[in-house]
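The other protein chains are all here in position, but one chain of the complex has been omitted.
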Amino acid sequence: MLETNKSIPQKEFVLSIEGLTVSFDGFKAVNDLSLYVEEQEIRVIIGPNGAGKTTVLDLICGRTKATEGSIKFKGTELTRLNEHQIVHAGVGRKFQNPSIYEDLTVFENLELSFPRGRNVWGALTFRRDTEVVAKVKEIADMIFLGDKLDMNADLLSHGQKQWLEIGMLLIQDPELLMLDEPVAGMSVSERKQTAELLQRITKDRSVLVIEHDMQFVADIADRVTVLHQGQVLSEGSMERVQSDPKVIEVYLGH
Amino acid sequence: MHSKSKPFNGSVRRRFLQNLLAIPAAVMLANASLPAYADSANSTGLAVTDKTVKVGILHSVTGTMAISETGSVQAEKLAIEQINAMGGVLGRKIEFIQEDGASDWPTFAEKSKKLLINDKVAAVFGCWTSASRKAVLPIFEQYNGMLYYPTFYEGLEQSPNVIYTGQEATQQILAGIDWVVKEKGAKSFFLLGSDYIWPRTSNKIARKHIDKLGLKVSGEEYYPLGHTQFNSVINKIKLKKPDVIFASVVGGSNVAFYKQLKAAGIDMTKEKPLVLTISVTEDEILGIGGENIEGAYASMKYFQSLTNDNNKNFVKAFKERWGKDIVIGDVTQAAYLGPWLWKAAVEKAGSFDIDKVRAASPGIELKTAPEGYVRVHENHHLWSKTRIGNAQADGQYKIVYETKDLIEPDPFPAGYK
Amino acid sequence: MFADYTMTELTSIFAMQGFAGLILFSVFVLMALGLAIIFGQMGVINMAHGEFMILGAYVTYLTSTLFAEYLPSIYGSYFFIAMIFAFIVTAALGALVEWAIIRHLYKRPLDTLLATWGLSLILQQLYRSVFGAREVGVTLPDWLMGSYALNDSIEIPINGLFVMGLTIVITVGVALMMQKSRLGKQTRAVVQNRPMAAAVGINTEKVDRMTFALGCGIAGIAGSAFTMIGSTGPTSGQLYIVDTFLVVVFGGASSLIGTVASAFTISQAQSTMEFFLSGSTAKVLTLLTVVGILMLRPQGLFSLKIRR
Partner (left out) sequence: MTKIKDFIGRYQLSHLLILAVILLVVMPLAMDIFRLNLVGKYLTYAFVALGLVLCWGYGGILSLGQGVFFGLGGYCMAMFLKLEASSPEHTAIQSTPGIPDFMDWNQLTALPWFWEPFHSFGFTLLAVVLVPALFAFIIGVAMFKRRVSGVYFAIITQAIAAILTILIIGQQGYTGGVNGITDLRTLNGWDIRTDSAKYILYFINAFLLIGCLIAARYIIKSKLGRLLVAMREREDRVRFSGYDVSSFKIFIYCVAAVFSAIGGAMFTLQVGFMSPSFVGIVPSIEMVIFCAVGGRLSILGAVYGTLLVNWAKTSFSESFPELWLFAMGALFIGVVMAFPNGLAGLYQTYVEPRLQRFRKPAPVASQSQVVSLEAGKTATTTNSADKEYSHAGNQ
């Protein structure tokens, strides 16, 4: 572990998690976890079921409150903020199951995510001006839904819904993008497209991904963190992690 | 529109639909088609024809108050039937229009407006709670109607458009307290009531009187309407050991209170403490169960067990009309007086006109009243006797005391003006 | 305020007051238990719960009349039979209601609130048409209405003891049933994962119906027991509904222990405050406290902290 930490170049961290612990009625889902993400890094978290992967994302975005520890995002302590304040700070989160507004059209889904008019008064006086329309179109093209703007979101395929949710994050231009299993349930060609999409959109931001699909992980990851029982088991490049005996034991033993 | 007074035939549904559709039209027609009589018996366009006169009955037949108001409806219908059997009023048969106040005060106001404006009734017999009376009062004053109100109540009111056939608080309370002090040697009182205007005002009157007699009020408690748990207050009573529990609990709470009082080992027949209630009539005992209130005393103007001939006839007629198991309480009797007092006033005035009936009302006597004899006071309340009854296991009261004279109604007792 | 009384008096008063609190506790548990099953396990908001209770009371009334007429010799024991009848009748009505109304609304829990409110109106009018608008007096066997004198100043109402005993029996019975019996296990399985329960061969429709009927049946028993302490009239059921829901919600809906704990807390708070303050003030303060605590713990007293 020490070795891994040393190998990190002295760049500024976008996200630094230190000593993070959360317990549910005595069960420590995340236990004294520390994790650092650099600027423009694509970090993938893997680990067996129940390792605490999703809980870590929940903790970062404020959905779950930490019992102990700190989460610093560009110097801001996130554990003290509400969910929407964390979003305003520049953290975006995609859920495991596509979480979109199925009653609304693709356009409206993206429009609602457009970062303007986020308070009551703003929402009442929000107008659909050219800036909004242009931005929505731009994002829609990026997520391969440029021709489906007027379609109701519940009519999209599962993969398209995943893209839409990613698009809803992109329109907010977050500095840290967190994706929980972005290619789950996608066809092979959709996976390829998604991998390309991720490569493209990570140019000027950091990305934290949870994924099970090892091929996909290998395609996109700068570095990989393996979680086990709420703690970091191993960290480093894909090859390095794959050859770590502890990781092999956990996966085979599982 | 008021098809309910006729029996239904096969086409109820169609008739009903017709009724629904006909409402707006019928309202206008009804206004237009009213008989334009202008004789001396009816110079103000009331719903009076050569053969009939319309009156209203306005009580709750649904909702929480239906429990209490059912008896009043029955009494008023019985009185109307008896009057019709005797030839009606000024030669006209009485037809009644019954409306449901639904235990909801705005509904009372709405229905009273309908009765006065649309139906042009010559009198309304109705209301039970003070709140419903307060809600309709401005309407009766504005449209100049006549209301016969049957319930014993807190007083503090005197309207030219209402005849109060029940007792106001001082009539009921002072005699009762005097009696327990004199006959039972009571020195201390615990006042317990439901939390609304009648018990609070009654207890104020009681407290003032008790103070005047130089005696002690050892506690005063109110519980929300509909409260069902009285064990705490019963413990308090046990702690304070008053000579008298002066109770004005109403509605469903009554049942809970007396059952729990008995279960807590307070045997009311031992009179330690003695229970004096102003709210439990024979009607309420039906729900409480005679065995659960046996020994309590009630102070009011009428009990079913009165032995005068008027009452014997009344009870007999009432049971013939509404079933042998029925009981009659104070308010039911007072409601029965309404149509009779109205008839007497109309006949004295020789007219159905509200103003003339009002002018004729003070001084009207009813020698046939089940409670004995009543007379209408200038202030529209009744002169009446007050009696103390001792509750028996069979659900009836044994009358143990009766004031010698009629008590003058005093709706605005000194200190409340 | 206690200066006027001797120590013995005070001791006995506090003993009796404690007992009054326990009676109130039992009453709350009895009221809430049926609802806790229906609301907690099935998510159905049954606004007609009070009317089911009153049905139990009316059944008790009918049974007592029957016994007085035909079986006066064993009148003293009619109450037990009445409770059984009350359970059967209300449970049957519950099953009927579930079949006719509730099962169509499982996906819309807030709508069950409206539909059962309509049902409560219908039941009220039904009682009024059948039994009359007046309250009926349920005559109780003499042995139930007395009190047991512990010493000179402490008297324990027997019906209070009876209600407490009944509460314990029913609570334990329900708890055992939910833990051990087939229906209980099936109910919990259905609550936790409906499709899976169906997949392993549980007849979920039947389980729903039985659960709803069970909840209503317990309401019926409660109503039967309440003839000892309260009134029986067409609208008496409405007196209980707010308290009942608060007890269940305060307890944390899904747990029976929570319901019992919340009934205990609310009853003790209310009965203590009633003794020191006036009745209305005590009621207001109790309700305010419950609302306040619910704000702090929206999921009630007993709910597991889990990852959402």
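A, B and C label the chains in the order they appear, each numbered from 1.
The rule we apply is simple: a residue touches a chain if its C-beta (ideal position, glycine included) is under 8 Å from a C-beta of that chain, and two chains touch if they have at least 3 such contacts.
What you see is a predicted model, and the numbers here were worked out from it, not measured in a lab.
Asks: Report, in label order, the displayed chains that the undisplayed chain touches.
Replies: A, B, C
Asks: Please pick, from A:Ser16, A:Ser70, A:Asn152 or A:Thr202, the residue that touches the omitted chain in the full complex.
Replies: The one listed residue touching the chain not shown is A:Asn152.
Asks: From the listed residues A:Phe95, A:Phe144, A:Trp163 or A:Phe216, report the one that touches the chain absent from this view.
Replies: Missing-chain contact among the listed residues: A:Phe95.
Asks: Contact with the hidden chain only, please: which subunit C residues?
Replies: 39-40, 42-43, 45, 47, 101, 104-111, 113-115, 117-122, 124-126, 128-129, 191-194, 238, 241-242, 245-246, 249, 253-254, 280-281, 283-284, 287-288, 290-291, 294-296, 298-299
Asks: What residues on subunit A make contact with the chain left out of this view?
Replies: For subunit A, the residues touching the absent chain are 61, 63, 82-84, 87-88, 92-93, 95, 99-105, 108, 111-113, 115, 117-120, 123-126, 150, 152, 154, 165, 168, 172.
Asks: List every residue of subunit B that touches the chain not included in the displayed model.
Replies: Residues touching the hidden chain, for subunit B, are 1-4, 16, 19-20, 23-24, 27-28, 31, 61-62, 98-100, 102, 104-107, 109-110, 113-114, 117-118, 129-131, 134-135, 137-139, 142, 156, 195-197, 200-201, 204, 222, 224-225, 412, 415-417.
In this text, only the chains that are shown with their structure count from here on.
Asks: Which one of the chains is closest to the middle, using the mean of its C-alpha atoms?
Replies: Answer for the innermost chain: C.
Asks: Measuring from the mean C-alpha position of subunit A to the mean C-alpha position of subunit B, what distance in angstrom results?
Replies: 73
Asks: Need the CA-centroid distance for the pair subunit A / subunit C, whole Å please.
Replies: A distance of 48 Å separates the two centres.
Asks: Mark out which residues of subunit B touch at least two other chains, giving numbers and ranges.
Replies: Nothing qualifies.
Asks: Hey, what residues on subunit A touch two or more of the other chains?
Replies: Answer for subunit A, listing residues that touch two or more other chains: there are none.
Asks: Hey, which residues of subunit C end up touching subunit B in the complex?
Replies: Those in contact with subunit B are residues 5, 9, 13, 16-17, 19-20, 23-24, 27, 124-125, 128, 132-140, 145-147, 149, 153, 155, 157-160, 228-236, 238-240, 270-271, 274-275, 278-280, 282-283.
Asks: Which stretch or stretches of subunit B touch subunit C in the complex?
Replies: 61-64, 66-67, 69-71, 195, 221-224, 226-229, 231-236, 238-239, 251-256, 259-260, 262-265, 283-292, 395
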